[in-house]
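The complex appears here minus one protein chain, its other protein chains still in place.
Right, chain A next:
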Amino acid sequence: MTAQEVRLCGLLLQEHFGDVVEKVGTHLLRNGAQHLRAIVQETGTPMDLVKKSLCVLIQHGACAFSSGRKGPGSPVEYQASFERILRILRYPRYIYTAKTLYGDTGELIIEELLQRGHMTMSSTVKTVADRLTLNMEEGHSMEYSEVSNTFSKLVETHFLQRCPPVEVAGKAVSATPDPATTPGAPANNTTPSTPESFADCYKVPHVTLIGRGKRRNSSEDGEDQRNAKRAKEDPETHGDEGIYWQVNFERFHLHFRDQAIISAVANKLDQTSSEIVRTMLRMSEVTTPPIATCTQALSANEIFRSLPPNYNISRPILDQYLTLLVDDPMEFVGKSGDSGGGMYVVNLHRALANLARATLESVVQERFGSRSARIFRLLLRKRHLEQKQVEDFAMIPAKEAKDMLYTLLSENLVQLQEIPKTPDHAPSRTFYLYTVNQLPTARMLLQNCFKTVANLIERRLFETKESKRLLEKSQRIEAILASLQASGAEPEQLTEVEEMITPPEKQQLESLRHHINKLDSAENQVDETIFLLESYIKAMKRL
């Protein structure tokens, strides 16, 4: 847990869950697994606030609890998960992907589940139907069955998964309808059980949900109060109590990875090649396990049959495209055999490595210029080079090459490797070679990204705090305007209220909004880089 990671997590927790949860969360991140008393003592927060924060963190999957290390009698220990907290940065991307794949309904389902952590299917469907009904015209409302259909589709494609049942020593096993799913789990959970290890992970429960979304109008307030009271007194059961669903982040990440590969191919080659790669990836979606190095081998015949119908390229042209893809130095597609017109695979790990390499090269280029980038690429390709060789191969005059190399060395992007000729390491008789290691450099850049996002968030908070007074004033005026408009006021009154904000203040507000938009947008973009680098590092770890 590096300092940058902890700082970033602290900022994210503070923005989304408040100061108390932030304190508890950062304490857990810094100090590993702790039990309740230790947390209360060391953070100095009152006991029930700590309990509430832990409940919130567990609800969102950011914290896990397990029985103590010292045996079944010791108190429950809590451990925060840094990765899960970092996912908060990526929520907009998940929601937008759901929108592109499953429309507004899918978007709202994912949004609700992300905001609430985990929910039962029935409550999700009801809430989403209500929200959709609000946006529809008068007299129309959303059927529960439509929303349930979209929910089932999301589960089928594994974008949603069930929360794993909870098993702590001495605790009741939660009620899943199929008791055979829980294998004989040991009393102390030393191995973290992934949700996928439970057989019913993607089974949609049989839920009786008949109805339509309710529209909440201001005139129905009295009725709603009575209805709400009644609903509280007799909760409706829909047959899926105790089955909670959460968003399956890994599946979204696979989708993002595929998207990245396809767009890289489109940029490097052309649209048709990217369509071919997209077809190949789509065909092997179900058959490829998430940790696979490359997809299952697909024959050219199969690819030809599965191409989208509006792409009517002939068979020999498809073969030419495939050959081109195989010969490309980026090695996205590889040939693994000749049967069936040629067996082709998409090299996932190699593609990720290439994408990470491109990211590193682009970082060097943007920070130090194209000639330094040339040196960097040279070192990546040739591994180890002496000072003189660098100057020769890069075709850069000696003095400037030296300067650039030292700048890169001071930024730790390039390392020096000593190779002694004699056992006493005498400096006059030692080779000094410059080298670049891709994996450690990627790790270092990832930490830089975390620091960047943390800085962006802090700057945004600073800007908001500076203009707090102005923001509050504008909010109040908006509220006054809204209430005036609702009660039907004359245009002169409205303009009078609007003029309460002076033009220089309006300008200030405008520039503040512009800055905050820029900072937010930058956060989203840095998160894309974080995703690439993280996927690359994870893929390399498995090798």
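Throughout what follows, a contact is a pair of C-beta atoms (placed from the backbone, for glycine too) under 8 Å apart; a residue touches a chain by one contact, two chains touch by 3 or more; residues count from 1.
Heads up, the rule we're going with is that contacts and distances are computed from a predicted model.
Enquirer: From the list "pyruvate dehydrogenase (acetyl-transferring)", "Proteasome subunit beta", "DNA-directed RNA polymerase III subunit" or "SufE-like protein 1, chloroplastic/mitochondrial", give the UniProt name belonging to the chain omitted from this structure.
Expert: "DNA-directed RNA polymerase III subunit"
Enquirer: Tell me which residue among A:15, A:338 or A:411 touches the hidden chain in the full complex.
Expert: Of these options, the touching residue for the absent chain is A:15.
Enquirer: Among A:116, A:349 or A:473, which one is in touch with the chain left out?
Expert: A:116
Enquirer: Going by the touch rule given at the top, which residues of chain A touch the chain that is not shown?
Expert: Listed in rising order, the touching residues are 15-21, 36, 48-49, 51-56, 58-60, 65, 75-76, 91-93, 95-96, 111-112, 114-117, 119-120, 122-123, 126-127, 130-131, 163, 166, 168, 170-175, 216, 218, 221, 224-225, 227-229, 231-232, 235, 242, 244, 366-369, 387, 398, 402, 427-428, 430-432, 517-518, 520-525.
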